[in-house]
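A selection of the complex's chains, in situ.
For reference, chains read A, B and C in written order, and residue numbers begin at 1 within each chain.
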Amino acid sequence: MKLKIGIPKGSLQESTLRLFKNAGYSIKLSERSYVPAIDDPELEGLVIRAQEMGRYVENGILDMGITGLDWVLEQNSKVIEVARLRYGKVGFRGVKWVVAVPIDSPIKDIKGLQGKKVATELVGFTTRFLKSKKIAATVEYSWGATEAKAPRLADAIVEVTETGASLAANNLRIVDTILESETVVIANKTSLKDKWKKTKIENIVMLLKAALLADGKVGLKMNVPKAKLGIVTDILPSLHTPTVSNLSDSGWVALEVIIDEQIVRDIIPSLRRAGAQGIVEYPLNKVIL
Amino acid sequence: MKLKIGIPKGSLQESTLRLFKNAGYSIKLSERSYVPAIDDPELEGLVIRAQEMGRYVENGILDMGITGLDWVLEQNSKVIEVARLRYGKVGFRGVKWVVAVPIDSPIKDIKGLQGKKVATELVGFTTRFLKSKKIAATVEYSWGATEAKAPRLADAIVEVTETGASLAANNLRIVDTILESETVVIANKTSLKDKWKKTKIENIVMLLKAALLADGKVGLKMNVPKAKLGIVTDILPSLHTPTVSNLSDSGWVALEVIIDEQIVRDIIPSLRRAGAQGIVEYPLNKVIL
Amino acid sequence: MKLKIGIPKGSLQESTLRLFKNAGYSIKLSERSYVPAIDDPELEGLVIRAQEMGRYVENGILDMGITGLDWVLEQNSKVIEVARLRYGKVGFRGVKWVVAVPIDSPIKDIKGLQGKKVATELVGFTTRFLKSKKIAATVEYSWGATEAKAPRLADAIVEVTETGASLAANNLRIVDTILESETVVIANKTSLKDKWKKTKIENIVMLLKAALLADGKVGLKMNVPKAKLGIVTDILPSLHTPTVSNLSDSGWVALEVIIDEQIVRDIIPSLRRAGAQGIVEYPLNKVIL
């Protein structure tokens, strides 16, 4: 039994390989090959453009794949989204596809695109989106460097952006956001009906999520006098019950909790003042709550 | 008066900028802008994908542009080719677009593509080419990583190659070459009817060629006894008459010639033995023969 | 409420930013700005030379700052030292300011400076120091490259050194050490009378120290037969009581302790011989004992 999995070539590739590594899988690419070596004999990988992932998961050449939501929608692929991979230091970031026009353009909102020329790499989605809004516009394919198109070569562009800096540097103004995208795990409908494949896909997703979750979490443990357990517990975020264990010294308990790394600096002084001792923060590789 | 010139973004960009520098033009790109600063007030540049160059030269948005012949043909652009830029250490290399199939495929020649699926970035040219050969095949757009497509996702691919190494590394066999491409300078038909623009374009091409030619040439000068001038001249390549000037010492002449750098090592020992003295090889920046 | 904090520019900058990062604060500097972005809305940062930190904390422009003790003394600043930041892999190192003379100079000790010319970046402190020793010398400011000054341009220098290597390479001999310096946290006297500011400063210092302390500590845990608990505990450093917890197997306890990384190698063999099993050392991010 083999599960065929698609790894995205290009901007998502490095983050994807790192996330799999953190999840426990070694995926290695030799320089000119597109079939990576994976240290799990049940997996068969194929490195392929994010733009084409939806197409090949849909027609069953792949059982599952990692790609961007934007390209799934652009291709209008009939696939099942099984997970979203977000946050994490590993480097997945949400992006927006926006309508942008020259700073001094009279176009104020997307209705202003009526009768205009729009340049974009996302021709399919943009065309369907404008149609759904009853706006008739010419949508033209752009091979890249799309920011340079307006106003010389088009009236507006639809382009991907994280911070808007590149648009501003080209004297463009954002008019509207038409799609918020992030990295998704998609699967073939038929594959999900096969019990072995379904479980295998779920296991991989569980480990990817465990690695992503650990990225922003740390372990915190401390010793607390039994009499102060309530006060200390109140300081901790309520999301998740801390693990409390008895110590040989019956007046004390050991308390352990997994929390957001960002919260630690705010609660450590309070914990200390409330009577906790031997407070220790330690790093984590994987977390499944 | 302004001449609008297109600079190719991507793989040709660095070589193009270096060639213009050698020709005497400084073209500078700030990081996120597509309008380069050029130190010639008569030029207005735009950085644009090689794939789209033909489109924008054809419709007059640009007067001239540098791009690959392959993308001019793919877009079927109605433009005038005014020069080919080849050889030169600056880095322009010819490339081939070939039909390739898996090593063990039964397909032996392009006729074998009848009824098959072909993946390529060059959908337009490939479709027209196959039609002209009366071959009916499905040509599917590939976003890149095309070598990985056959045999899993297509029966054959049409892909660009210099040495064939990447194809071989993916277990593909070349069946035929359907296009030999190199870097070309193209111009808009109407622009060439404008006398000022025509001269400006010719001047730029003359300097680009002068810089390319100098890349593989060197200057060679030497002193020769008048009595041996014939023997020495016979050793030199006949292409171009050497410049012979009189010296104060009336028994000697000075001889100077521009020749291929690669020939120098073969003729210097003969020149020396034939009586030439003070033989000196020196580098060149530009050559117009 | 805002607390104004000074970050030292120059040699201490990188270590300071890394220490804050380990403590849980993200402080980011854009290339030409001196106002860093800090992910704590209660903090307002200013990047400033260590030489000037004392001056600006003293006059209340900053509430607190990180700098070198040497520059606090040079400036003779009236500030409160709230902590010393030392050791730690993060990179703070103690330095010495020494009097150095050419190898063949007749000067043997600081008394030999009587009537001589001394070049240094630390004019204020050196002048006061020599005066306190009743030595009359001319102290001249040096913009750097101070090692090159003697004997050509001065009779002696006062210069900072870690290992003495640069002095030796310039044929200089160390005569005496006049100041041992390390990194300090200083605060404004008035700010410390404001209750909110005082608590905020204490919290930051607590976290900086927790991060520094974790740098040289590790966690050690092991399983110990109840009968051997005494022997094992005797091996552990007595500074801090270990955490002992009961295991399901009532003949054993689990023992956990935070200790100096450097001690581990010395006690692990003894622990093993005393009967401890499953000994594990793990890394820490923060430690508050």
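Everything that follows uses one rule, which is that a contact is a pair of C-beta atoms (placed from the backbone, for glycine too) under 8 Å apart; a residue touches a chain by one contact, two chains touch by 3 or more.
All values reported here derive from a predicted model rather than from experimental measurement.
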{"item": "Homomeric complex, total chain copies (3 given)", "value": "6"}
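To be clear about the criterion, only the chains that are shown with their structure count from here on.
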{"item": "Graph class of chain-chain contacts, one of line, ring, star, complete, other", "value": "line"}
{"item": "Angle, in degrees to the nearest 5, of the Cα rotation that carries subunit A onto subunit B", "value": "180"}
{"item": "Core chain by centroid distance, with centroids computed from Cα atoms only", "value": "A"}
{"item": "Copies subunit C and subunit A - interface residue numbers shared by over half, same or different", "value": "different"}
{"item": "Gap in Å, rounded to a whole number, between the CA centres of subunit C and subunit B", "value": "60"}
{"item": "Distance from the mean Cα position of subunit B to that of subunit A, given in whole angstrom", "value": "43"}
{"item": "Length of the line joining the C-alpha centres of subunit A and subunit C, rounded to whole Å", "value": "40"}
{"item": "Sites on subunit C at which at least two other chains make contact", "value": "none"}
{"item": "Sites on subunit A touched by subunit B in the complex", "value": "9-10, 31-35, 46-49, 51-52, 56, 61, 142-145, 147-148, 152-153, 165-166, 169-170"}
{"item": "Complex contacts: residues of subunit C adjacent to subunit A", "value": "23-25, 39, 202-203, 206-207, 210, 214, 219, 240, 243-246, 253, 258, 282-289"}
{"item": "Subunit A - residues contacting subunit C, complex", "value": "218, 223, 245-249, 254, 261-262, 264-265, 268-269, 272, 277-283"}
